[in-house]
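What you see is the complex with one protein chain gone and the rest in place.
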Amino acid sequence: MSTAKTQELDKVVIKFAGDSGDGMQLTGSQFTDTSALLGNDLATFPDYPAEIRAPQGTTFGVSGFQVHIGNVEINTPGDIADVLIAMNAAALKVNLTAIRGGATIIVDIDNFKHKDLEKAHFDSDPLEDGTLDGYNVIEAPITTLTREVLKDSGLDGKSVLRCKNMFALGIVYWMFNRPLEYTEHFLDTKFIKNPDVANANKKVLVAGYHYAETIEVLASNFVIPPAQIERGVYRNIMGNQATAWGLLAASEKSGRKLFLGSYPITPATDILHELSKYKQFGAKIVQAEDEIAGICIAIGASFAGSLAVTTTSGPGLALKSEAIGLAIMAELPLVIVNVQRGGPSTGLPTKTEQADLIQAVYGRNGESPAIVMAASTPSDCFDFAFMAAKISVEHMTPVILLTDGYLGNGSEPWKIPNMKSLPDITPPILKEGVKDWEPYERDAERMARLWALPGTPGYEHRIGGLEKDFLTGDVSYVPENHEKMVRMREEKVQHVANFIPELEVYGKHEGDLLVVGWGGTYGSLRTAVSQMGTANIAHAHFNYIKPLPKNTLEVFGRYSKIVVCELNLGQFTKYLRGIFPEITFMQYNKIQGLPFTTDELTTKFKEIIAQ
Amino acid sequence: MSTAKTQELDKVVIKFAGDSGDGMQLTGSQFTDTSALLGNDLATFPDYPAEIRAPQGTTFGVSGFQVHIGNVEINTPGDIADVLIAMNAAALKVNLTAIRGGATIIVDIDNFKHKDLEKAHFDSDPLEDGTLDGYNVIEAPITTLTREVLKDSGLDGKSVLRCKNMFALGIVYWMFNRPLEYTEHFLDTKFIKNPDVANANKKVLVAGYHYAETIEVLASNFVIPPAQIERGVYRNIMGNQATAWGLLAASEKSGRKLFLGSYPITPATDILHELSKYKQFGAKIVQAEDEIAGICIAIGASFAGSLAVTTTSGPGLALKSEAIGLAIMAELPLVIVNVQRGGPSTGLPTKTEQADLIQAVYGRNGESPAIVMAASTPSDCFDFAFMAAKISVEHMTPVILLTDGYLGNGSEPWKIPNMKSLPDITPPILKEGVKDWEPYERDAERMARLWALPGTPGYEHRIGGLEKDFLTGDVSYVPENHEKMVRMREEKVQHVANFIPELEVYGKHEGDLLVVGWGGTYGSLRTAVSQMGTANIAHAHFNYIKPLPKNTLEVFGRYSKIVVCELNLGQFTKYLRGIFPEITFMQYNKIQGLPFTTDELTTKFKEIIAQ
Amino acid sequence: MENQAQVYSHKDFESDQENRWCPGCGDKAVLNALHRALPLLDHKKEDYVFISGIGCSSRFPYYMNTYGFHTIHGRAAAISTGTKLANPKLSVWEVTGDGDALAIGGNHFIQTLRRNVDINILLFNNEIYGLTKGQFSPTSEKGTVTKSSPHGTIDRPFYPGELAIGCRATFFARVVDVLPKKMTDVFVQADSHRGASLVEILQNCVIFNDKVFANITDKEVRDDAMLWVEHGKPMLFGTDLKKGLILNGLKLEIAEIGKNGITEKDILVHDAHCDDNTLHNMLASLKRPEFPVVFGVIRDVVEPTFDHGVLSQIEEVTKASTINSMDELLVSGETWEIK
Partner (left out) sequence: MENQAQVYSHKDFESDQENRWCPGCGDKAVLNALHRALPLLDHKKEDYVFISGIGCSSRFPYYMNTYGFHTIHGRAAAISTGTKLANPKLSVWEVTGDGDALAIGGNHFIQTLRRNVDINILLFNNEIYGLTKGQFSPTSEKGTVTKSSPHGTIDRPFYPGELAIGCRATFFARVVDVLPKKMTDVFVQADSHRGASLVEILQNCVIFNDKVFANITDKEVRDDAMLWVEHGKPMLFGTDLKKGLILNGLKLEIAEIGKNGITEKDILVHDAHCDDNTLHNMLASLKRPEFPVVFGVIRDVVEPTFDHGVLSQIEEVTKASTINSMDELLVSGETWEIK
């Protein structure tokens, strides 16, 4: 048994990396779940290759899973890893720039043969040529040992190799003092029909654990005590799943059946997958022939009274532009979820970016205002999907909800809400028997017209995409009516500001620098601002883009400098300048398909404050 | 013979209005052409009903043609008419708000019977109930007299009625002292196969002329002397025709065959019609199955080396968004002409508006910069279509050219250019035999990559919509390369500023107020500013939207106030604020499907100056 | 669909909107035929929904005193699909033109037929784009001269019936604007078919494509040019119905009763309900002048509909499901408690 001592840590970032077929996603999730059960706060990010299953051992076939755990508040999956598990040479190659100096690197030495190095485009052996100087490298013969453990298992060679991720997991469990029970239980359930496989995996897991305990290379192991987390029942949730569930919750609350018209596209497809599982809620899911059909089928369903939703990513949003205009003109509710990815065009489909904001706000012909919102963490995708649905049906106009690949695929522990605790949703459905109703009549507060559902006697009426008379909804070419309607539609959207929360800041109430962000950069910005120590700084994060919270200008006024940080060339900055010409906005942008790192942010903030 | 005296006038606005079948467009064009031959400056605007051919006598079936002629510079078809020819009650009804107090109104009294008034939704007879008090109303029995003139012509009843527009034209020719020859010659040519019809029309024309000369109601007739017009050969040209010709000219100059992929949509279709006539120039025209196919077919043609063009209007531009992104990423030339109409959605398809600017600039996923330009008069559609093509092929990236329904359908005299006088166009085609060329290699000046055409030996290469390596054009997921490419594409567009003219102002070099406009409002703004007398005012009109002319900021800095006037809710204003946060922009907007009137503009300008 | 107490007259379905089609436009005849068909059907007035794209024909919903949606160009099929799925008790009628359905809307058209969504599709085929003032459409015969094809078109046309059968459509019928009574009959049959019912309506555009169907509809040629099929009846046409179709190998031929010993018994009997669509396809593709054009219900077969499939899957899943409320879903699977 090793004589290693146990150290206490605040937080740690661990990256599991291997071939697409090596089961790194599963390995990472198991570590995450176990840590969550121990009460750590955490955030994760999987990092799939663009290819489905590239040839073994190549760099473009590397699949990774990063998890950040702590006994402090964790807002991001972490910039760079403290521990890297590299199942082969390619996994090391790809992750070399994403690990901290002095990090611990566990490599499966069996996959660093000459041909492995070649496939990974290493000119010489990184384990020997000094590349890893300064790191704490643990060379474990994981493949050999796994084979050894299972030599009498009766499993075929391929199945044996599939267990080697458990060996790695075992090592890491020992390093961080985690119990094995959770994973053992998981394996029993997963392979309930195949107990041999379950047992083999468990055996290898334990072997890995013991291996780590035994060998002397690991100087110490670590404990990360539970975080101070609000009491309650928790689960892990991925962003796309949270979006799906938020929509389902809104359906239940509003009494309107969910209707999804969608077309698969990375990284939004998982919302479609997730919703497809819950037909028992009466949800109707149509995988349409394309994005245009997806939104149009949803619009048809909205006309008939459903909570209509369409989900997509950038290029799909572009295709939906025309139809969004129709929903705006017809004043029908519709939730459009756009999970942003790298652009333009097909761009970097598996990478994250925030460059669809301006398309969401402006990308349609004519004056066609849509409500635009953005979620900021994997779990609050639930809240904002719920709110998008609520606002859309209550205000009878489309809402575009922006998330991104980083949020959609990321996961974090989530305190499970109670349906009773969620706000009511009251769609303005026209009850039978009302006299003197006009199709485009609207209430003063929300300016929403009433929803007169086909099938209700007495309300037969026609809507459409031509300009409508302010009251009757008949086609109208009257110039003054057009101006009135154009302004009304804009105002109706602006009115939503009366129904959303005010902007809150984190940090100093007033001061030198306000860091402004929106959407998926929440975690990075919050972490960076919190690390700015005594600086006179605050962070304001926007979830409501159009309209903006009512107190936005007032908040901006309290700081001498404002920097807007975005993963694009400055789209929110331009948008804000258009609305608040009196305010000076600096900008900080990154457009590499990657999130901000804490370091680059704090460096920038300090630079600005010092200026 | 009448004893009427002849008065000299500076300018006059005449509106011909009648049923769709009454031939008002032809009547108006004849008057226009005759006036042009006399040397007047002029501008016209036809005003078609949305319906193809609505039931006779209804208000929504009224077709109008307005012409503004003068011996001074004429920049707009005129706000309101000095003379109205109303062929029936509905034509009067529709135009009542568009005539000057004291205007002359010539009505065909034969179409003011009870049923005509009813169809026109007049509650009582406007000729008797005081509605026309203050106007100079001439009640002519045009239908009866036409019938009378042709009673022995042998023509059937329907054909006889088709001549009555010539009676009206005859009256107006007398009023303005125009010769009949031009129209007589036109009729002979038009009805060359049908001399009876030609003669009948000519007879009625003369009869109308004589009628006007004879009756006493016309107190005087008028002379509008020739304007001071630059010497040269002129023709009338409509905006959409000018666009088509500008593209043809660019094709000839560049040596690249024109290729149009388009789908019909009002008010852009006439460009497709016009280009379809000139296959002898080698122009290939595909009427595609939809807008997406239209642009994609054009992109395919651009890849193969054509001068590729697609034409559309707002909703069609929305559909093209995704494919525009592809052309940006692939760095292929492409001209996208968008003839704006009233929106959002189907909106007001036959009305004019400037509300697609922001869609043109921002309406795509990801950071996808396109060059955006706008024409400002019917005839300069030629110049800007030419320049759009030149810039697109020379800089290897898409150009969006904005015109609008008002420009597209409007016409004006145009001094015919000589092909030699137009600038050269030199597409960066990669010549055979170059060694060491890379597909995404670019020249320093324009940052354009070279156009290596399929069919050229040795340059086999692959392009596409995934992010490209900066040099090789291979697919690249490298984060830094993405940032470099995103910034490069933006910069490449900004670089075009080095190749376009600087912004010029009309009026005071510096002063109290700069009136800023773009695109089709040129005429109204120029006219209004020129009528501001001694005010310290100037007009700056933008044809280049993205990038802006290099001296824009400097020009803005010379005026204490700036007002941006647009036919939308302020899209250019928002755009300018995003770029020049240091400048304060006021805005003046109208969104009624109609152009600005001089009155409303000058009132606004005075108000601003007085503030 | 559901039994109704009320009896409607055609007036109940006429809206108060002024009709804006050109005088003489074939669309008006279709409108009248439909006003007269609806009272013969078994739906409540409030359950009718007319959904159109953009085009002259797509103004149709404005003239129907029912629920209506004049949407965007080409998308009526998709929007109709959504409306029908969301509320399957509605009687959904898609109104579309040859451009709307077969140019920009081509994809939704074929997918809707493929899915067999239970809607009625009225395809107004005037072989031209009317609303945009006369360009050729995907059904314009090759060589058609229009504003956008001054030298004649180069495109080969679509034949809607053939295309539909290529999608395994379950119902295809053809009618013509000049025979309103027959239109009404066919509309009634379209309604009673469960699944996507495609009715191609040959419709004259007096302004931009006048007389394009004159070689079929002119009084002098009509008898020889039109063959009206009816399920279970021999396929006869011509003055006094003395001509008929017979099969020779894989080809249809015209036989004259009384000549060469042909009697009515030799004439093919129409079977609209047979699964195999070979003969339906042959009938749909007959063209002038060699053959008469076939009208009436050419194909009408029963297959599961998409909307029914969606509903029954929901039922099955619901029966089998252990998670039946959001609160249950939220706590399902792995959770842990922080105390």
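Points to keep in mind about this one:
Order as written gives the chain letters A, B and C; numbering starts at 1 within each chain.
We take it that contacts are C-beta pairs under 8 Å (C-beta built on N, C-alpha and C of every residue); 3 or more make two chains touch, one makes a residue touch a chain.
For clarity, every value in this text was computed on a predicted model and none was experimentally measured.
In the entire assembly, the chain absent from the figure touches the shown chains A, B, C.
Checked against the hidden chain, the listed residues B:P55, B:P141, B:P428 or B:G464 yield one contact partner: B:G464.
Which of B:N136, B:N221 or B:N236 touches the hidden chain is settled by the complete complex: it is B:N236.
Of the candidate positions C:V92, C:L122 or C:V310, contact with the hidden chain is made by C:V310. Although one chain is not drawn, the whole complex shows that of A:Q25, A:T58, A:N201 or A:T310 it is A:T58 that touches it. The hidden chain makes contact, of the residues A:R100, A:K277 or A:K606, with A:K277.
As for the chain not pictured, it touches subunit C at residues 104, 106-107, 110-111, 114-116, 138, 151-152, 154-159, 162-168, 247, 249-251, 276, 278-279, 281-282, 303, 306, 309-310, 313, 316-317. By the touch criterion stated above, the residues of subunit B touching the omitted chain are 33, 36-37, 39, 229-236, 245, 248-249, 252, 257, 259, 261, 278-284, 286, 288-290, 292-293, 296-306, 308, 322-323, 325-326, 330, 416-419, 453-466, 474-475. Touching residues on subunit A toward the chain that is not drawn are 51-56, 58, 60, 263-266, 269, 272-273, 276-277, 279, 285, 287, 289-291, 315, 345-346.
The working rule: only the chains that are shown with their structure count from here on.
Averaged C-alpha coordinates put the centre of subunit A at 44 Å from the centre of subunit C. Residue positions 60, 315, 345-346 of subunit B are each in touch with at least two other chains. Within subunit C, contacts with two or more other chains are made by residues 54, 72.
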